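In what follows, a structure is listed as C-alpha cells, so that the remarks can point back to it.
All protein chains of the complex are present and in place, except for one that has been dropped.
So, chain A:
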Amino acid sequence: MLTIISNVLRGSASRNGAELVSESSTLRYVLQLLAVQSECANLTAPHDHDPDPPSRLKDPQQPHSPSVSLPLTQIPSNTPVEYKTLGHTDVVSSEAVAQEESSVMSSGSSTSEELSIVSLLTERISERQKPVFEKIISPVIDVPPSPVLITVKSPATSLVELTPVVANSSSKVTSSDPLTSSCPLPAGSILGLDNSFPEITHSLAEETPLPEPQLAGARVVVSARTYADFTPQATFDIKKCDLHKLEDGPPLQAMLTREEGLQYYRTMQTMRRMELKADQLYKQKIIRGFCHLYDGQEACAVGIEAGINLSDHLITAYRAHGYTLTRGGTVREIMAELTGRRGGIAKGKGGSMHMYTKHFYGGNGIVGAQVPLGAGVALACKYLGKNELCVCLYGDGAANQGQIFETYNMASLWKLPCIFICENNKYGMGTSVERAAASTDYYKRGDFIPGLRVDGMDVLCVREATKFAAEHCRSGKGPILMELQTYRYHGHSMSDPGISYRTREEIQEVRSKSDPISMLKDRMLSNNMASVEELKEIDVEVRKEIEDAAQFATTDPEPPLDDLCNHIFYNDPPLEVRGTNPWTKLKSVS
C-alpha cells in the first residue's frame, strides 16, 4: 500500500511538478488510507471502455450550485473540512475551521487548486453510495494523486472561446438560440476560468493515458474526480471523404473540445427526444397530417450548423424539425407548431413542413423546389456582398429532380455561394436509391460542381466537411456539393412503418453500429472528456425540456379564428376575404 501511495506521489511529482502540501497532513491522510484499505479487500478498477460503467458516483443533484458542506463523518480526523463544489472560485483550506469560507482561489496557487479538487471530489464522493473507504480516501486528495490530468498551471482557457457563437438575431422571431438556451455551458467550463488545463492531445490511435490499474486507490480517486479532470479537447480521426473534381478534401482529423462535445451531444439528444416525442404525440392523434421524423440523421443537422454561422442561410425540405432547432427555434415552438397551437413557430398556420426562423427558409413541401430557392438566397448573399452563404439541402429522392440540375447550372455559371447538400438516407420514401437513380453517386451528380461524399453519421466528419465547403464558397469559387450518407430510423413519415421496403435487421444494425449520438458519447467517454453521469444528467435535462415542451404543445390553445385570414399580404391595408358563403366577410390584416 505504501508503495502505491509513494508511486502516486512520485508520479504526480514528476508529471506535474506541482507543489505538494505539507508533509504532515499528507502523511496523516496516507495513514488513514492504509487503515481503510486494509479493511476492504476488493477494489476493482472500472472498465474504461464499458459504455455504461456502473456509476460509482451518485448523480449530483445540483452540480452547478454550491452545496452544503458534506461532513466526512467516517474520518476520525481532527480537521473538519468544509468542501464546496468547484463551481466557484472559493477555496477551502484543509486545515481551516469547518464553517469558514475561505478566499477566492488564486490561480497561482497550486495548493488551492488541489484543495479545490479535493473539495470537488469530496462533494462527489459524499454522494456516492459506495464503500466506506472511498469516502475516507477523500482527504488523501490533499496530495495530487492523479498522474494525468491535474498538472501545471497553464493559461486559463478563455471561456469566451468555449461559448458557442451566436449571431445577433434581430428577427421577428424571438426564439432563443438552442445553442445557448438549451445547452448551457456544462459545469466543467465554469471551472475553465480559473482552473486551467493543459492542452492534451489524444488520438484514437494512442492509448489515452488513464490512471493505471495498479494504483487502485488512486484510480478510484481519479475516477471519482469531477469536471476538473476531464480532457479539455481531443483530436479524432475521421473518415476520408470521397472527392469529385477536388484536389484536396477536408482534414482527416477533427478536434473536439469538451464544451463542443457536450453541446453537440445535448443538441443531438434534444433532437432525438423531440422527434420521438413527436412520434408519440402523432400516435395519440395530437399531431395530424404530415410528420417526417429526423431521428438517426441528427449528426447532419448538428454538424452542418457547427460548420457555418447563424448569419449564414439554410433551406431544406420537409424533414425539417432538426434544422428548425439548430437554426434558432426552440423545442416549445416546434412542438406547438406540430400540434397546431398559437404558440407555434408559425402560429399554427404552417405545420410540420413550414417552420421558419431568421435565415432559415423552411421547411418546404414540394420535393426539390427548395433547391432553386436556396440558390436564390445565395444570389442575394452575393448581390448584397455580406460574405454569407446558403446551405441548400435535399434528399436522395429529390436529387433526380430536373429543377435541381437547372439550379446546378445557374449556380455554377454565376458562382453563387451555395453549398448543395444531399442527405442520402438510402430511401426516397419507399424507393431505395438503387431503384430510383441510374447513378447513386450523388456527390458526382453536380458534374461540373466539385463534390464530396461524407459520413453523415459522424458529427465531426459532417462538421469538417461543412467547414471545408464553406471555405470553398466564401473564397468565391462558386457552389460545392456534399453528399451526407446517413440513415433515418423512422419511416418516410408517420404513416409509413418503414419496414415494407427495408428490413428490421437493417435498421437495428445501423442503430447499434452507427448511431450518431452513441458514437459521440463513446468518443467522449473513452477519452475522458465527460463522465457517464454528466451525460446522463444532460439526458435528464433534455427529457425534462421535451416534457415541458410537449406539455406546452398540448395545452396551449389553438389559434384564434380571427387569425384565419391574416397574413395573406405583407404591409398592406386590411382587406376583406370571402368566407365559405357570400354573407361571410372575413377580415385579413397583414
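FYI, a residue touches a chain if its C-beta (ideal position, glycine included) is under 8 Å from a C-beta of that chain, and two chains touch if they have at least 3 such contacts; residues count from 1.
Please note the rule applied: contacts and distances are computed from a predicted model.
K.L.:
Look at the options "Pyruvate dehydrogenase E1 component subunit beta", "DNA repair protein REV1", "WD repeat-containing protein 54 isoform X1" or "Histidine-containing phosphotransfer protein" and return the one that UniProt uses as the protein name of the missing chain.
P.N.:
Hidden chain, UniProt protein name: "Pyruvate dehydrogenase E1 component subunit beta".
K.L.:
Determine which one of A:257, A:407, A:466 or A:528 touches the chain that has been left out.
P.N.:
A:407
K.L.:
Which of A:317, A:334, A:371 or A:419 sits in contact with the chain that's absent?
P.N.:
Hidden-chain contact among the options goes to A:371.
K.L.:
Out of A:284, A:475 or A:571, which is the one that touches the chain we can't see?
P.N.:
A:571
K.L.:
Counting contacts across the full complex, list the positions on chain A that touch the omitted chain.
P.N.:
So the residues of chain A touching the missing chain come out as 171-173, 313, 315, 346-350, 354, 356-357, 361-362, 364-366, 369, 371-381, 383-384, 390, 402-403, 406-407, 409-410, 413-414, 563, 566-572, 575, 577, 582, 590.
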